[in-house]
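Let me begin by presenting the structure, written as structure tokens, before commenting on it.
The complex appears here without one of its protein chains, the remainder shown in place.
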Amino acid sequence: MAANDRGATDIAIVGFAQSQSVRDAAPSEVQLLVPVVADAITAAGIERSDIGFTCAGSCDYLTGGPFAFVSNLEAAGAWPPISESHVEADGAWAMYEAWMRLQEGDIDVALAFGSGKSSPSNPAEVWAQQLDPYYLAPLGVDPVSLAGIQAQALIDAGKATERDFATVVADSRRNAKSNPNAQLSGDYDVDALLAEPYYRRPLRKHDVPPISDAAVAVIMARGDKARELCERPAWIRGMDHRIEAHQPGLRDITSSASTTLAARKAGYDGGPLDVVELSSTFSPQEIILKNAIGLGAGVNVNPSGGPLAANPIMAVGLIRIVEAASRIIDGTANRALAHATSGPLLQQNLVCLLEGE
Amino acid sequence: MSDQTQTEKENLVMEHLVSLTYRERLTPNLNRFVDELLEGRLVGHKCPSCGRVYLPSKGYCPMCVVATSAEDEVEVPDTGTVTGFTIVTPVAYYGQQETEPFVFASVLLDGADTPLNGQDVTGLPHDQLRTGLRVKAKWKPKDQRSAEGISNRGWGSMGTVVDSFEATGEPDASEELFKDHIF
Partner (left out) sequence: MNERCAIVGVGQTHFKKRRDDVSIAGLLREAIDRALADAELTLRDIDAVVIGKAPDAFEGIVMPEIFLADAVGATNKPLLRVHTAGSVGGSTLVVGAHHVITGIHGTVLTVAWEKQSEGNAQWGLAGGRSGGIGAGGAFAPWMRAYIQQSGAPDYIGWMVAVKDRRNAAKNPYAHLKMPDITLEKVKESPMLWDPIRFHESCPSSDGACAAIVTNEEGAKRAPRPPAWIHGLSVRSELGQFPGRNPVRPQAGVECAHDVYRQAGITDPRSQIDMAELYVPFSWYEPMWLEGHDIAGPGEGWKMVDTGETDLGGAFPVNPSGGVLSTNAIGASGMVRFAEAAQQVRGLAGEHQVDGVRTALAQAYGGAAQYFAMGVLRNTPPE
């Protein structure tokens, strides 16, 4: 049974906040979260005590300390005690758990947040340790090199060209000009980008996301409570996530079967979308994801600039959902799709379908 | 340890040692704390909302969930009370340098609302250590102080600046005075 067949349609995003993504934030991860959570609560027009369930998403290895996530609880306002959980994943999965918890019907409001500072470490080193410790990690392969292999496979399959990659980057940077939270923005000429040297052939440095620190929080509410709190709530029509085989050699890395499946299970039927926000960490992945979801030409993809403009790992997926929701809440869009990813080369994917009335 | 599932042939073990380097600046609030600490002053933040004093400050009050800043700085004296302790028999592990039982005490500085955990207490035998004991910081000479042991992770102590907290010999503090500030 697809998640959108029952009660799910009754839950909406009614408030959110995010910090500006920066290359190296001086405050701690909790310090980034404290104002973001407070601002999301204010934006939703609720009191902290209205929150019936809280779920956080983060990764200990980004901070470099076991139990790092415990400190983040301090941003949630955990006194008096709260009903709370934590996922070792992007905030988008924290939102999934909170959305699920809301469906039980005994609470009306839930908070989810995601946070991460990639700046203290070298993400290419850290994320290499996410690979199979017996068969992949000992090879010393890093995520950027894997992305290079994926990009080459995409070209070899005739599904994209280096010019397509550069176009994705130019679009991202141009769109990011209107996003105050983005890190990289500006007007770039595709030919000029193609003249840049290779970084991991066929990828150039600009095909790879920046290193970013940021936090994001979202408030969801159920039914009448959502209508009461927000003039135009961003209704969650469906949300689903799927994982596939870990070893990239076992997958067709030029497509994303788990994204296709998650989009279908989330209720996406191929109809028109006003906004799409994709966690396309590397530029070729935007092409893969668009194909996987079945998006035609002319769809407004990553108006925020996407991960190529700011990539705060563990927040970046939930930021996609917030960027999509914000455009519904402000009335500029009525139907939106947001996507989050995890694991090497799009191994795990989450899709959230949002609508206005 | 015998293992029933073990066959006669030893299982092959693959060593996979990983080294990851993390570099980070001290947070602005901790940086200020260290600057003052090296000068022999203990400076924390007083929450503008509830008035609780945190030392060192994390840059926010976790009770009120509001940010605190340099405007909220307050200095507290280097005297305090032992509010809890244990004697730890060190466990050997990679990087462990402790070999003898050591004191792990919580010291509530006069005027602070949360104790400093993991402090050494000296000036009396281990078996006379008790809650309520009055102590005073035993500072390292100025030229021997360093910020080396202090990090954003919360696992650091002030051991590279303050050798220990030494029993003052004053009468013990009444538990009434610190019962809400033990942990």
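Labels for the chains are A and B, by order of writing; each one numbers its residues from 1.
As a working rule, a residue touches a chain if its C-beta (ideal position, glycine included) is under 8 Å from a C-beta of that chain, and two chains touch if they have at least 3 such contacts.
What you see is a predicted model; the values in this text were computed from it and never measured.
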{"item": "Chains in view touching the one left out", "value": "A, B"}
{"item": "Listed residues B:P28, B:P48 or B:G84, member touching the removed chain", "value": "B:G84"}
{"item": "Listed residues A:L194, A:I243 or A:V299, member touching the removed chain", "value": "A:I243"}
{"item": "Residue in contact with the excluded chain [from A:S119, A:T254 or A:S342]", "value": "A:S342"}
{"item": "Among A:T42, A:S85 or A:S178, the residue in touch with the chain that has been omitted", "value": "A:S85"}
{"item": "From B:L38, B:V66 or B:I182, residue that would touch the chain that is not displayed", "value": "B:I182"}
{"item": "Touching residues on chain B - with respect to the absent chain", "value": "1, 3, 5-6, 11, 13, 16, 18, 52, 62-63, 84-91, 93-98, 102, 104, 106, 113-114, 117-118, 153, 155-157, 180-183"}
{"item": "Touch residues of chain A, complete complex, unshown partner", "value": "1, 3, 6-7, 59-61, 65-67, 69-70, 73-74, 76, 78-89, 93, 96-97, 100-101, 103-105, 126-127, 129-134, 136-137, 240-247, 250, 257-258, 261, 342-344, 347-348"}
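By our rule, only the chains that are shown with their structure count from here on.
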{"item": "Computed distance of Cα centres, chain B from chain A, in Å", "value": "37"}
{"item": "Chain B partner contacts - residues on chain A that touch it in the complex", "value": "26-28, 30-31, 34-35, 37-38, 48, 61, 63-65, 71, 74-79, 117, 119-122, 125-126, 129, 133-134, 137-138"}
{"item": "Residue ranges of chain B touching chain A (in the complex, touch as defined)", "value": "14, 16, 18, 20-25, 27-28, 58-60, 62-63, 65-67, 152-155"}
